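One structure is given below, encoded as structure tokens.
All protein chains of the complex are present and in place, except for one that has been dropped.
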Amino acid sequence: MPEPFKRLAQTHEARLLLVILAMAAILLVATPEFATLQNLVDVLSANAFIGIMSAGLLVVIITGGIDLSFAATASVAQYAALTIANRAGIGWPGVFAIALAIGLVLGLLNGVFVNSLRTSALIVTIATMNVFYGILLTLTHGADIFALPDWFNAGIEFVFHTDEQGAKLAVNFQIITVCVVFALTWLLLKRTNIGRQIYAVGGNPEAAQRVGFRVGGINLLVYGYMGALAGVASLVQAQFVQSVSPTALVGRELDVVAAVVIGGTSLSGGSGTVLGTILGVTLIAILKNGLILLGVSSYWSMFSTGLVIIGAVIMMALETRKHRVVAEKGGAA
Amino acid sequence: MTDFLQLEGVSKAFGGVRALSEVSLALRTGEVHCLCGQNGCGKSTLIKIISGVHRPEPGARIRIDGETLAQLTPAESTRRGIQVIYQDLSLFPNLTVAENIAVGLHGGPVKPVNWKRIRQVAEAAMKRIQVQLPAEAKVADLAIAQKQLVAICRALAADARLVIMDEPTSSLTRTEVDALLALTLELKRKGITIVFVSHRLDEVLEIADRVTVLRDGVKLGTYDAKEVNDRKLATLMTGKEFNYACVARDRPPTPTVIEVKGLSRAGDYADIHFDVRAGEILGITGLLGSGRTELALSLFGMAPPDAGEIRVFDRPVRFRSNRDAIAQGIAYVSEDRLALGLVLEQSIAANLTMSVIGKLVNRAGLIQDKLFGATVRRGIDELMIKTGNAGNPVKTLSGGNQQRVVIAKWLATNPRLLILDSPTVGVDISAKDGIYEVVKQLAAHGLGVIMISDEIPEVYYHCHRVLVMRSGRLAGEFVPGRCTETELKEAVDA
Partner (left out) sequence: MSQAQPAATGRLRDRLDATNLRLLCVLVPLILILGYLEGDKLFGVAGLRSMAFQLPELGLLALAMMIPMLSGGIDLSIISTANLCALSMACFMTTWLPAGHGAGGSLLLVGYALASLFLAALVGLVNGVMIAYLRVPPMLATLGSMTAVKGLLIGFTHGNVISGFPAPIVFIGQGTCFGIPVVLVLFLAVVLPLSVLINRTPLGRAVAMIGSNERATRYSGIDTRRSLLWVYLLSALLAAIAGIVMVARFNSANAAYGESYLLVAILAAVLGGVSPLGGFGKVSGVILSLLILQLLSTASILLGLSQFITLAMWGAILLLASGGIVLKGWLDNRMRNARPATPADLPMKTLDGRIP
């Protein structure tokens, strides 16, 4: 097998792809509904929220930080944007602007705290999560909004297929957004110098400081980006479930962390790819979808996810150990 | 010959403590200049002033290329071509070699990455010093010597006129050191000024044109490298005379503490035989990579050998972990004191007792204050550790005192064999003497000692016998006194 191909095949992403293909193959055979366009659209739409959040969290984790407040940020953004949408006729641009702005501001707040407080990002974002969430619930009393503007409920879609029964298949708001977000994130990380600075800060924050990268600025950028994406994701979710619930999103933070980590991103920073994250989200999505289609009670879906996470992290730990032994041998001239 | 950089009357104090007093320094364009001095002599402060990180007190004059500068900021210093390569190299392990070299291109406002240009810049820098590194490899996958080359290329790519290298040779093998020194000459030929900060006095003298010695913030003088030798430098740096004599002697009729027969470990060492008696100090030396540390780790139970036998007091032993070795009376003072020998953030007391904490308990399994305190006090007294409060974190101690804490920690386990791996690295010259004294005392009290070091004088003057290892095998046994220091050096370098 030619050298570069072999090296590619040994990457984490390749292994993930293999697992995903294996799962897909099993499901292809076991259930007829898996390989339908309808199912594909449904799975994509249902997981768009997690996908968008994962993209944002990926960027934060690459710098060596972490953010557990994004679900709270999303809840705030969602509530504010749609409350205003209900009261004033602002339309899509308006609702986007508000959600993005709120997400951005809350994210920047995280960035400021991470820069100035001498404690870990984990602690900072746990604290801000409590502050955002607590204030939101106090002001809203946890009340859901069930009546959303019609134009919002209708979403944005591009119908591409109408089947015999007249049911429409469309590339909807969720799918468009998640694709755009992943593309944007990929551009940022791979094609801009700022993206390389993000990796640099994660790889060696001291050196980054020494060569003149503004680490504080990078922190503001990544936490702000995460916040902004949380705002966007909140709209995606609200449109999908056609309602706003301040308490629904908080509690799913660790699902997003799991997706990013399964995708091969190290929590200590410096590594991680958009492709890996996409695969991580896909793995969990197909798993859950597959279990439902196979008729496994949905009550067992979380357990299966847990087993997958355990399997994945053990596998990654063993990979790291092998790599470290090799590196030590090679590095000690 | 013109001067690239001139410093006059540079003084700097922090709080009430004076770091530099009226230091003047002139660096000629294209010379190799070495800066010597012990910890705390002010050399890092001086370097930071040159690179703009610190501002000197008013009254100092800084001239670069003949132009007097009002003040020197980091940005200005970089712009003028001053590049510092710190000991940790400041590289990004997760980025490629090309990106690390051309790292300046990643700075500035948001813009698309120009991969082609990065590659061009990196290759140009590598070509200037005729090195070939895999441009697309991640720096994490490189060996230390190669990483150093990346750091130097980065300085070149930044159009360096002055390159300051802080302890560049500490992790390099002899061959790599030679390559680095040759590279330095190459840079010099291109008109780049090099400043070396190094405690390896023999290397310093090999390559330097001039040497500046600092002591306690004062410049003692700048000397032509041909005028001084390492002993004279040591005297200047510390203000003390060091005269060592051989301690070699006939082997004592004491019991054999450890005996090793036919010991082999694939990829590390093969066919090792030796023995150490109580009261003996056996030196093991050889170039970096000769398998010395791996051998030590095998004796300590952390890297089991594939073949051969280890006997402790004539009983064959097989260690499954270092705990077994410690139980058999073997102690190992690692060469990497800061990462493996000490827990820096924790207190001196905690570090002193950590290997024996399980024995300082009463019947209920609770730590006894009296036993604990006694162990701490004994460690501090016996090793004469200079500290006011054993509750302070051990990182507040100097290198020499830290090493004493490590040795004291191991002595508390009542070892029969003490393995010291590069025990005086990062320890000031005056403090080294104290460590040698300690080792001599320990041997006199009946401990067997193995001293591993790549400083020839260190093993020559302080060991009873010296083994030379080369590429994992024993290359010879020497008795200092019956051979000269030069002969030993040649055997090692062969």
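When the chains are written out, they are named A and B in that same order, and each has its own residue count from 1.
Operating definition for what follows: a contact is a pair of C-beta atoms (placed from the backbone, for glycine too) under 8 Å apart; a residue touches a chain by one contact, two chains touch by 3 or more.
A quick note: this is a predicted structure, and the numbers were derived from the prediction, not measured.
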Contact residue for the chain not shown (choose from A:17, A:127 or A:184): A:127
Candidate in contact with the missing chain, chosen from B:226, B:318, B:395 or B:445: B:395
Omitted-chain contact residue, chosen from B:361, B:444 or B:494: B:361
Full-complex contact with the absent chain, from B:7, B:23, B:36 or B:89: B:89
Contacts of chain A with the absent chain, listed as residue ranges: 68, 113, 116-120, 122-124, 126-138, 141-142, 206, 251, 254, 257-258, 261, 267, 297, 299-307, 309-310, 312-314, 316-318, 320-321, 331
Residues in chain B touching the chain absent from view: 12-17, 19, 39-40, 44-45, 86-89, 144, 167, 170-171, 302, 321-323, 326, 332, 334-336, 338-347, 349-350, 353-355, 357-358, 360-361, 365-367, 369, 372-373, 376-377, 380-381, 387-391, 395-399, 409, 413, 425
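Throughout what follows, only the chains that are shown with their structure count from here on.
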Centroid distance [mean C-alpha coordinates] between chain B and chain A, Å: 45
Footprint of chain B on chain A - complex, ascending: 190-197, 199-200, 202-204, 206-208, 210-213, 270-271, 327, 329-333
Touching residues on chain B, where the partner in the complex is chain A: 74-75, 78, 86, 88, 90-95, 99, 103-108, 110-113, 140-145, 172-173, 176, 267, 288-289
